[in-house]
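Note that this complex is displayed minus one protein chain, with the remaining chains in position.
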Amino acid sequence: MSAGHRLAPPAAIARHTLLLLTGALVMVPFVWMVSLSLKPPGEIFRTSFSLLPEEWHAIENYTKALTEVPLPRYMLNGVIISAAILVLQILVCAPAAYALAKLDFRGRDALFGLVLIGLLIPHQVLALPLFILGYNLDILNTYAALIFPFVVSPFGIFLFRQFFKSIPDDVVHAARLDGLSELAIVWKIMVPMAMPAVIAFSIFSVVSHWNDLFWPLIAVRSESLMPPPLGIMAFKNEEAGNDYGPLMAASTLVVLPLIVVFLAAQKWFVEGLGKGSVK
Amino acid sequence: MSGVSFQNVQKSFGPVSVLRDVSLDIADGEFLTLLGPSGCGKSTLLRILAGLEAQDSGSVSIGGRGVDGVRPKRRDIAMVFQSYALYPHMTVAQNMALPLRMRRLSPWQRLPVFGRLLPGTKRAGGEIAAEVERTAKALGIGHLLERKPGQLSGGQRQRVAVGRAMVRHPAVFLMDEPLSNLDAKLRVQMRTEIKELHKRLGVTFIYVTHDQAEAMTLSDRVAVMLDGELLQVAPPQEIYADPSERRVAEFIGSPKINMLDGVVRERGLIDVAGSTLAVDIDRDQGAEVTLGIRPEAFHVADRSGPGALTGAVRFVEHMGSDLFVHLDMPGVAEPVIARLLAERAPQISAGQTLHLGVRPNRALAFTREGARIRPRVQWTPAAGATVTHLREYVQ
Partner (left out) sequence: MSATAAPLRNVERARPAASPARTLKLAEALAGYMLAGPAFLLLIVLFILPVFAVFVIAATDWQFGARSLDFVGLANFREIFGDEGFRISLMNTIVYVLIVVPGTVILGLAIALLIESGRSWRAFYRAVHFLPYMATLAAMAIAWEALLHPTIGLLNQTLAALGLPTANWLRDENTVLPVLAAIGIWQNLGFAMVLFLAGLKSIPQDLYDAADIDGADLWLDRLVNVTLPMLGPVTMFVVIVVALKAFESFDTVQILTQGGPGHASEVLLYTLYRESFEYLRTGYGASVTVVFLVIVVALTLIQARIMDRRVHYQ
C-alpha cells in the first residue's frame, strides 16, 4: 500500500511503539504462563511481581507436570487423534472432491448440495445426536468416538474441489490416456498438484482438533484417552488451583508444539487458518 | 509556462538500474510520447515526474520550477492510469470531484459527516459539482455522473479517468498507457479523442506507450527508450526515416527492418548479399557496415546486377493491398522481408528468384556495433521520399 510512502521518522517510531505495545499486551498471558512455570510456590504466592524467579523451580515444576498427571499420554493422544482424523479426512475427501470437480454423474449436484449444507452446520450442533449414536454403538470412551465424527470434512471436500477444478481437464484426460485408473488419478495427479490446498487444510484440521475441548469433553471419560485440552482441564480441577507452577508448566507444554510449528511455517499457518474462515 | 525538464535523472530498484542518466526537455504545450518495450523505464520516468517515485539523482522541473521533493499534489499535474484507477466505491461525479475537494476544502471541511456542517463547505461543494458537470458534458459523460465505475464500459471509464484529470486544469497531463485496456476499435477512436483534447487544452501532454502506432499518430515528438536509456527524441517521421542507431531502427516499423551485413567496396558502394548497392556514406574501402533496409523500401527490379538484390522466394503473405515476400539471400542468415504493392507484383510464388531494387536513400547504414553512419547528404523531412506513407506503414 505504501510503496511510494516511506514513513517519516516520527511516524515510523509511532508505528513501532504502538505495535510493540499491542504486541507486548498480546504476549502477556504467554509470558506470565512461562514465568509462573519457572517459580516455586512461595514466589508464586508472593504479592510482588517479577518476571524471572529468584530461585529456579523449573525442573521441579516440569517434572511434576510430566509425572503427576499423564501429560505425555495426553500429548500422544493429541497426536494420535489429530493425525488419524487428518489422514482419514484426506482419504475420504480427496476422492469425493475429485468426483465433484471432474466427473459427471447423476446426483453430483445433490451431493455438492449436501457438502454445502454440511459447511453450514457447526459441529457443536451434532454433538447430541452423535453422542447418542456413539452410546448405541458402544464406542463412547474410545479413540473411535474421538475420531469417527470428524472423518468427513465438508470444508475439506469444498476446498479440494475448488482447487481440483482449477486444474485443467486436459491433465485428467492425459492421465487416462496414460492408463491411470480414476483412483490413481486422485492420488498420483490431483493431490500432488493440489499440495498448497492439502497443506492449508492439514494445518486447519490439526490446529482445530489439537485444540478442541468440546467434543472430547463429551466423548471420553478415562484419563488414558484424553487429548491435551481435556487433560489440562482435568489437571486443573485436580489441583484446584493450588499448585500453579506445575499447572503452568503443563499448559506451556500443551501450547508449545503448535507454536513451534507455527513459527517455523508461519506463512502456511496464516494461509491455512485464513482459508478456514469460509467454514 | 509549463515545459518539463529532466536533468541527468537516474533511478535503480535494488541492483536493477531502470533509468541511466536521462535528460529530456519538453516544450510547453508539446505532445511528447515515451515509447519503448515494457520494462524500458518509461513508466518509471513518468512516475518520477508525477512525484509517485523519487529519482536517485538528477533533477526534474515543471514550468521552470524544480519539483524535487514536491508532493504530487503541488506539481500541477494530472495523470491517467493504465488501469484508470477510478475509485470503485465512488460515483463518477465523486471521482471527478475528488481532486477539487482536496484542493479547495480544508482538512476539517473534508471530514466525513462533520465537514458538511462547517461554513463554506456547501458553497464550495456546489461550485465543484458545477465544474464537474461542465467537464463531464464536454467529454460526453454527463449522463453517467451518478453511476459507479463498475457499471461503465471500458471506453466510458477511460473518459471518466480523463475527466478526473481534466477537471482541475493541470499544466501537464500525464498518461500511462491509457488505451491499452481497450479493444482495437475503441483504441483508434480514443486516440483521435486524445489528439483533439490536446489541441483543445493546449497544455503539455506526456504520454507513455509501447504501441508505435499510438506514438506515431499522436505525438509532436517521440522519445524512444530502451533499457533505461533515451535513444532518440525526434518527430515521428524522423524517428522512422532517420533513426539515430540500430536499436531504434529495429524497434520502429512493422514488419521489422531488414539488417544485412556488408563491406564497403569503394566509397559510396557496398557489397551486400551477393550484390552491390550504392549508399553514400563516408567510409573507406573494407569497412564493415550493416545496412538497414525497411521492407517497404524495396521494389521489384527486372534484373540482377548492381543496385539490385537477388533472392529465392520462401513464401508470400498476401495482406490485401500489400504482399509480404520472404526471401533467402546469399550470405544473409535471416530471411529478408519485402513489402510490395500487390498490383505491381502480381505473380510471385514460392521458389522463384526475385530481383529487388532499393529506393534511393532508403538504405540506412550502421556500424557493426549499431551506431548510425549518416549519409553525406543529410536527411531532411523533404528528402525522406516516402515518409508520407509512413503512418500506414507503421500500423
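Labels for the chains are A and B, by order of writing; each one numbers its residues from 1.
Note that in this section a residue touches a chain if its C-beta (ideal position, glycine included) is under 8 Å from a C-beta of that chain, and two chains touch if they have at least 3 such contacts.
These numbers were taken from a predicted model, which means no experiment stands behind them.
Trainee: I'm checking contacts with the chain that's been left out. Which of A:Leu18, A:Leu52, A:Ala174 or A:Met195 qualifies?
Mentor: Spelled out, the listed residue whose C-beta touches the missing chain is A:Leu18.
Trainee: Where the complex has a chain not shown, which of A:Ile59, A:Ile132 or A:Met195 is the residue touching it?
Mentor: A:Ile132
Trainee: Extract the touching residues of chain A with respect to the undisplayed chain.
Mentor: Interface residues of chain A facing the absent chain: 1-7, 11-12, 15-16, 18-19, 22-23, 26-30, 32-33, 36, 44-49, 92-93, 95-96, 98-106, 108-109, 111-112, 114-115, 117-122, 124-133, 148-149, 151-152, 154, 157, 165, 169, 182-183, 186, 207, 210-211, 213-214, 217-218, 228-230, 232-233, 236, 241, 244, 247-248, 250-252, 254-255, 258-259, 262-263, 266, 269-270, 273-274, 277-278.
Trainee: Identify the residues of chain B touching the omitted chain, counting contacts across the whole complex.
Mentor: For chain B, the residues touching the absent chain are 47, 50-52, 71-73, 77-79, 81-83, 85-90, 98-99, 102-103, 107, 110, 112, 150, 164.
Following the convention adopted for this analysis, only the chains that are shown with their structure count from here on.
Trainee: Taking the mean of the C-alpha atoms as each chain's centre, how many Å separate chain A from chain B?
Mentor: 56
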